[in-house]
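Of the protein chains in this complex, all but one are displayed in their positions.
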Amino acid sequence: MNLKGRHLIDPNDFTIDELNSILDLAVDMKKDLSRYSNLCKGKILATLFYEPSTRTRLSFESAMLRMGGNVLGFADSTTSSASKGESLSDTIRVINGYADIAVIRHPKEGSAKLASEHSYISVINGGDGGHQHPTQTLTDLLTIKLYKDNIENLKVALCGDLKYGRTVHSLIKTLARYNNISFYLVSPNQLKLPEYIKENVKEKYNATIFETENLEDVINEVDILYMTRIQRERFFNEEDYLKLKNSYILTKDKISKSKENMLIMHPLPRVNEIDSSVDSDKRAVYFEQAHNGVFVRMALMAKLLGVV
Amino acid sequence: MNLKGRHLIDPNDFTIDELNSILDLAVDMKKDLSRYSNLCKGKILATLFYEPSTRTRLSFESAMLRMGGNVLGFADSTTSSASKGESLSDTIRVINGYADIAVIRHPKEGSAKLASEHSYISVINGGDGGHQHPTQTLTDLLTIKLYKDNIENLKVALCGDLKYGRTVHSLIKTLARYNNISFYLVSPNQLKLPEYIKENVKEKYNATIFETENLEDVINEVDILYMTRIQRERFFNEEDYLKLKNSYILTKDKISKSKENMLIMHPLPRVNEIDSSVDSDKRAVYFEQAHNGVFVRMALMAKLLGVV
Partner (left out) sequence: MNLKGRHLIDPNDFTIDELNSILDLAVDMKKDLSRYSNLCKGKILATLFYEPSTRTRLSFESAMLRMGGNVLGFADSTTSSASKGESLSDTIRVINGYADIAVIRHPKEGSAKLASEHSYISVINGGDGGHQHPTQTLTDLLTIKLYKDNIENLKVALCGDLKYGRTVHSLIKTLARYNNISFYLVSPNQLKLPEYIKENVKEKYNATIFETENLEDVINEVDILYMTRIQRERFFNEEDYLKLKNSYILTKDKISKSKENMLIMHPLPRVNEIDSSVDSDKRAVYFEQAHNGVFVRMALMAKLLGVV
């Protein structure tokens, strides 16, 4: 499937077939990394990070280096011309002469989209405010595919701050497009998934959604438990916070009766929402999930550059 | 022309023949990039940026990577040993053991010169305060050469802040050394080109200089219109600013009767001194100018490293 020159701003930019072609390539890259070590020789990735991110930036860099390509860019806006008042559309037009593909992380929603409209090299959205984070979604999909073989007929719990988390929004909207995915949304009342996303997913894709405040209600049923962080300052009052906070901290006890092949996922970084005692459980795949981010970004860039 | 081991601090460090040999190589590199993709294999460029600059730093990095070399360095002084009080002359002596060539951007005038005096690897001035910015000048020359074929018999307007802009000073002093260049200096009275530069150019190179406050006076005559930014805080009083500011903002209307093959250039970043409606005009070459910065820096480094 030819994706040369395309941009990736929103996971919905790609059809399910296109997404799957990236995932299939990523699976093969993970299996046989050395076979791809010269794929991007001579290619340059520009990493334009207007706000810091270890994970996203370094996984992109690793992905490009693993394919024999090179990287240039900046890690925060203070070392860029943004501090001189240059517009993002001017910056990307200049970068077009320096690099063959670019990833942009920007605090403002829609910025990656704007950049892509002024770019003839492929632009990848590395996170734009609370909006989208499509390569995290690809990473999540690859992890599911590697363990469950097919992305279908799955009960998926998403737990934590479902209101503001862009990771979760991207993932739900994308998973809903696959066959027979049921969602179990676990969050405090104030941090529920926005209604417009729920409606969209239900109506458009006919997905089943079950909502609860209590993780215990679903933890023994689901195939995937996707944890996210709840920031204390998101709660409306201290009372609610104290009442609920323990409910959203995963411990070894809580998963004692969960399915044996349940996947515990997390986009990382975590603070304390997964107790470290869980790390050694074979169902805890969040570190491997982070590692999968390299392979899926390799596959994505190779496709957009048209070298495979 | 052998330039191995030389430093580039001021464009006048090189003869016209030497400058031309760099430009000729850059033209060929732009035409046939892949032929040079292993030229600097095993070479390391150190980018020592004591103040931030996207454009200069990334174009140097791109240039070195395009030739198969590598890059190390820092993007601002807070991540360097400068914060521990190390002198620049000590830093460059240490860097001599880490890299094969270095580019320095520093807020203090004369700093690149100082560094070069303690270095046995080539040092390139990437901008020292309000003083010099020789690789921007090379970029400008390459752009002119690519469009005008020969750098001679040209009417060149320079518009904006001609008093403080190092880009403009470097360019004028260098262009004056070429054959039959006439300068049209367009600036508010308070931001005129310093007298000592004007005198030097007139006496030494016999260049013609015409000065005005109004862009309209020259815009239909010139072969090249070189725009620069005027910072509001440079004006002595608000009244002057309000009176003149529109005069220095280029719009599609203003160039409607300009020559068909006039070049509109700008060192970038721009803020608002060129209206975005001008971008699509075929005479607007400022983004291509930025891209040319990669080729000319490739040629420069290849020459200084002695690999061509």
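When the chains are written out, they are named A and B in that same order, and each has its own residue count from 1.
To be clear about the criterion, contacts are C-beta pairs under 8 Å (C-beta built on N, C-alpha and C of every residue); 3 or more make two chains touch, one makes a residue touch a chain.
Nothing here was measured: the structure is a model prediction, and the numbers come from that model.
Among A:S21, A:S59, A:S87 or A:S258, the one in contact with the hidden chain is A:S59. Residue A:V71 is the one among A:C40, A:V71 or A:V123 that touches the chain not shown.
Contact residues of subunit B toward the unshown chain are 42, 44, 46, 70, 72-75, 78-86, 90-91, 93-99.
Even with one chain removed from view, subunit A keeps its contact list with that chain: residues 34, 37, 49, 52-55, 58-59, 61-62, 65-66, 71, 75-76, 268-271, 287-288, 290-294.
Rule of thumb we're sticking to: only the chains that are shown with their structure count from here on.
Centre-to-centre, using mean CA coordinates, subunit A is 41 Å away from subunit B.
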